[in-house]
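Our next item is subunit A:
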Amino acid sequence: MTGMADGRAQRIGEVVLAVEGVSLSFGGVRALADVSFDVREHEVRAIIGPNGAGKSSMLNVINGVYHPQQGTIRYMGREYHDMDPHEVAASGIARTFQNLALFKGMSVLDNIMSGRNLKMRSNILLQALRIGPALREEIEHREVVEEIIDFLEIQAYRKTPVGRLPYGLQKRVDLARALALEPRILLLDEPMAGMNMEEKQDMCRFILDVNDQFGTTIVLIEHDMSVVMDISDRVVVLDYGKKIGDGSPDEVRANQAVIDAYLGVTH
Partner candidate 1 sequence: MKARFVLLAVAAAFAAIGSTSALAQAKEQFFPVLSYRTGAYAPNGVPFANGFVDYLKLVNARDGGINGIKITFEECETGYATDRGVECYERLKGKGPTGATLFHPLSTGITFALTDKSFVDKIPIVTPGYGRADSADGTVFGWNFPLGGTYWTSSDMLIQHVGKKEGGLDKLKGKKIALVYHDSPYGKEPIALLQERAKNHGYELLLLPVTHPGVEQKATWLQIRQQRPDYVFLWGWGVMNSTSIKEAVATGYPREKMYGVWWSGAEPDVTPAGDGAKGYNALVFLSPAGQGQVHKDILKYVHDKGQGTGKKEDIGEVLYNRGMVSAMMSVEAVKRAQIKYGKKPLKGEEVRWGLENLAIDDALIKKLGMTGFMRPVSTSCVDHEGGSSAAIHIWDGKKWNVQPGIYQPDMSILKPMIRVSASKYAGEKKITVRDCAKEAG
Partner candidate 2 sequence: MFYRENGQFKSTYASDQQMLPILQDRIFMAALLVFAFGAVPFVVSDYLFLSLVIPFLILALAAIGLNLLVGYCGQISIGHAAFMAVGAYAAYNIALRIPQLNFLVVLVLAGLIAAAVGVLFGVPSLRIKGLYLAVATLAAQFFTDWLFARVKWFTNYAHSGSVQTAPIEMLGWKIDAPVEKYLFLLGVLVVFTLIAKNLVRSHIGREWMAMRDMDVAAEVIGIRPVYAKLTAFAISSFYCGVAGALWGFVHLGSWEPLAFNLTLSLNLLFMIIIGGMGSLLGSYIGAAFIVILPILLNQAPQWLGMRVSTAMTSHLELMIFGALIIFFLIVEPLGLARLWAVGKEKLRLWPFPH
């Protein structure tokens, strides 16, 4: 496993995303306190920490759902404040959700297709008449989506409403929808939460394949240490909204603060 990480090492490039001194609080309750870390091109970056450590809040800050009171986020050299989620998405950052946020009323296909919206240009009138560009667009993007469907091995469920799928598959659809954006950075919010062992292994495989084949930079949250340590290049550890550790899996494993705050409490 570590071997593979080495194998990928040389592909890892410059810093694409840098979080600098971000603090966030809801009506007095501190969620994040002066957190800083960076993410390099093509790497798999993990954010770990016990529940309530502020992991999800961190993701929400990155993709603009929450706006931090202090601190900035530098993305590809450009600083951004108060960007709205859709602007962040447009700039190439996609994400999945911890507690599934799929569009229940829609089929698997439509869910994933909706991930292509950013790339669909034809105006309403064309869509209304469904002629020329509009029709072509639908088919082109359908082809892309079909690739993703094959990639994640969910061909059989194309037309089923997502609501009817088992949890594990819904997680995949969530990933598929994010991939449909062809993101530069992919944020994964506990992609393996509530999965059994082989589902987890599948998910790991998918994540690494995405990273390898599409060269997508990945930022993922997990509290299941074992998995994270295997697949991620560098790990940030949060505890009560503060950063208490940052570095390669091995370094983090060795970090005393982390052991106290985190490893201590788990097995």
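Selection rule: all candidates are chains of the complex that A comes from, given by their letters.
We take it that a contact is a pair of C-beta atoms (placed from the backbone, for glycine too) under 8 Å apart; a residue touches a chain by one contact, two chains touch by 3 or more; residues count from 1.
Values in this document were obtained by computation on a predicted structure and should not be read as measured data.
Within this complex, the numbered candidate that touches subunit A among 1 or 2 is 2. Subunit A meets candidate 2 in the complex at residues 63, 65, 84-86, 88-90, 94-95, 97, 101-106, 110, 113-118, 120, 124, 127-130, 134-135, 137-139, 142-143, 146, 177-178, 180-181.
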